[in-house]
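I have a structure here, written as structure tokens, and I will follow up with some questions on it.
For this view, one protein chain was removed and the others were kept in their places.
In this document, chain identifiers A and B correspond to the written order of the chains, with residue numbering beginning at 1 in each.
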Amino acid sequence: MKVTIDGISLDVPQGTTILQAARMIGPEVAPPTMCYYSKLKTSGGYCRTCIVKVTKGSNQNPNPIPKPVASCRTEVLDGMEVQNVTSSEVLEARKGVVEFLLINHPLDCPVCDQAGECHLQDLGYGHGAASSRYEFKRREYEMIDIGPHIKLHMNRCILCYRCVKTAEQITNGRVHGVMHRGDAAEISTYIEQALENDFSGNVIDVCPVGALTDKTYRFKQRVWFTKPMDAHRNCKTCSGQVRLWLKGEQVVRVTRAKMPGMKWSPLFAIHADLIIKKHRIGLLKVPLKFNGIRLYHKTITST
Amino acid sequence: MATTLLLKHIAVPGIKSLDVYRNMGGYASVEKALRTLTPNQVTEEVKKSGLRGRGGAGFPTGMKWGFLAKPEGVPRYLVCNADESEPGTFKDRYLMEHIPHALIEGMITSSYALGARKSYIYIRGEYFYVSRILQHAIDEAYAAGWLGENILGSGFSHDCYVQVGAGAYICGEETALLESLEGKRGNPRIKPPFPAVAGLWGCPTVVNNVETIAAVCPIITMGGEAYSKIGIGKSTGTKLISASGHINKPGVYEIELGLPVEEFIFSDAYCGGIRNGRKLKAVVAGGSSVPILPAELILKTAQGEPRLMSYESLAEGGFQTGTMLGSGGFIVMDDQTSIVKNLLTFARFYHHESCGQCSPCREGTGWMEKLISKFLSGTAHESDVDLLWDIQSKIEGKTICPLGEAAAWPVAAAIRHFKSEFLELARNKSYVEINHYKRLQPVS
Partner (left out) sequence: MSAEVHGTQKFDATKRTQIVFSASAMALVQKLISNYPKGKEKSALIPVLHIAQAEFGGWLSPEVMDYVASVLQIKPVEVFEVASFYTMFHLKPVGKCVLEVCQTSSCWLNGAEDIVHYIEKKLGIKVGETTPDGMFTLKVAECLGSCGTAPMLQCGASYHENLTYTKVDQILEQYASEGRPRYYTDLDYTNTL
């Protein structure tokens, strides 16, 4: 199928979304995303950051789509023509979306552990305005623990649903979800249950902002003062693909190593880039030169 | 101009019951369809009639039915949208409460056309007592053989169920309604796929408004061709209008499409003029989400033509000088009404009803409400009008479902036609809430 994005054409297989096609072309035309996560089923569509304009629907039906569409949830049709950065309308709309995402955000980046690897920070930097027009009191929630190792800072949440879908799709007993509605909607556990199973730590990794943070790492170190190193650990339950974050010779944080791989599901956990709690917590105590870890990547110097 | 189809027998005592409804010619469409027409022929009649969705969008019903996917071995569903929640609209409640069999009859005939073995009526939770009336009507219909196995010996079997919601305007959006019917949060789905392909429980589904389904009965009985001759142009047939606000005779009126707006407001056959001898200031013609129009533009188009109650005439002039027929929620305001305060009630409504899935609506609706409140509390600046305009423009069209537009349009229209009222409040900090209750007590 042929699709043209910002004047650049390419052929893509059926079922490719506009976003995937744009990413194939390259970062210069790929729209930014916040809520879309490629490994999840039915992910995306909520934040509206990736909206683009379809100026020609397809060869069969060349009419434009009247409203901007979420590129992450819209499949390419043969002959489709799309405008992203070449449309001032799209850029203006995106600016609006960034503003909406930020009006109730606490902007507490100086004390946020996500700073330096926060998608919202990047989005605001790239597409936002220098000052806010919002003059009202921001929405506030108390910070809570939603499990022994996870801190929920609801003030920072942009309701991307990524953690909910992750829990739904890779574990059997989801205990957290989106409660209430409208601008009172919030991520919460059912009553006082805790997210506590082998895979629950992965919700931290999928959170695009600082809403879910790793309690073992909170206020330990700024991200940009640590160096990532990918490593592999033999494991029967998960992929064992870990990323160790080093401060000198000390492991200060463990996340999963991002790998291009297949979609997540409980069946394929072992193949996907998911890691279990044992590694996330356990490796913090393991000295770097321990034999149980096989280093198979060189140190990555930039994140 | 006084053709009535749906409410023809409204005054007949006992019309709520199956026996009286039947005596007045009820269930004729089921008889005609099952005995003499194929399902496709029923759909063809609906296409010929020119019937357009009565829920608000005005999409041709026959075409919507035509989109229904019919894969082998997969059940298809008809779902009736009785989640009427658009402020200013109460016609479906009136119809279901007084002539419940009109809906049940329409459900059977329409299901026959669509090949639906089962249908569901999703009614808003607050209308609980109406759901009981519907359930009673369904029970009567089962007892008389209009529902169940092998209806009229035709081989067509059908079951109809009522389900209540629990308070959420967004469930009037068809995919949110389906989510709610499945026992979930009323979050609209991202389309495509459309319900015609993957709707209720992933099966092909048609969702139609109560009045749309009820209108199928006269269409089949009299024939699509005859129905299409009622009304004006592409606005065929009759429409139930919910009239409320500062008028002498609020209520539900069945009008033939094409009736002049002026006649509707001032004739004693309809609204009966403005209450307490006051003057007309503005009208919201089709439910809270359609643009408000000042008196001069609702009575006459910008070209000076008389404005008619039809899809086309009300939309004449686009949003610059026109509005929409919408759901037919006709709210009339007299010359003492504050347009800004009325807008606040709308903005508060949409803020309250946003599902919270997508960011422009979740964040924007609350922001607009807070800004509008500033004008009434005397803390607004003139520049806030421009800010308000900019926010609504950034919500409109950027959301998953049409609630974004529904929230943005009334704000845009109020600024477009009544900007001076906003500026006046910003300059003079002069808003004083009047006691509407006392003001409206009849002059003795």
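To be clear about the criterion, a residue touches a chain if its C-beta (ideal position, glycine included) is under 8 Å from a C-beta of that chain, and two chains touch if they have at least 3 such contacts.
Every value quoted in this text rests on a predicted model; they were computed, and no experiment measured them.
Contact with the chain not shown here comes from a single listed residue; of B:15, B:168 or B:308, that residue is B:168. Checked against the full complex, the one of B:29, B:244 or B:365 touching the unshown chain is B:244. Among B:234, B:341, B:370 or B:416, only B:341 touches the chain that is left out of the view. For the chain left out of this panel, the touching residue among B:106, B:204, B:329 or B:402 is B:329. Seen across the whole complex, the unshown chain contacts subunit B at 75, 84-90, 93, 124-129, 131-132, 135-136, 139, 161-169, 180-186, 201, 242-246, 250-252, 284, 288, 329, 331, 333, 337, 341-342, 345-346, 348-349, 352-353, 355, 433, 435-440. The missing chain lies against subunit A, touching residues 141-142, 144-146, 173-181, 186, 188-193.
Quick note on the criterion: only the chains that are shown with their structure count from here on.
Mean C-alpha positions place subunit A and subunit B at a centre distance of 39 Å. Considering their complex, residues 45-48, 51, 66-68, 70, 73, 93, 96-97, 99-101, 103-104, 133-134, 136, 158-159, 178, 180-185 of subunit A touch subunit B.
Subunit B contributes residues 168, 185, 190, 351-360, 362-367, 370, 387, 393-395, 397-400 to its touches with subunit A in the complex.
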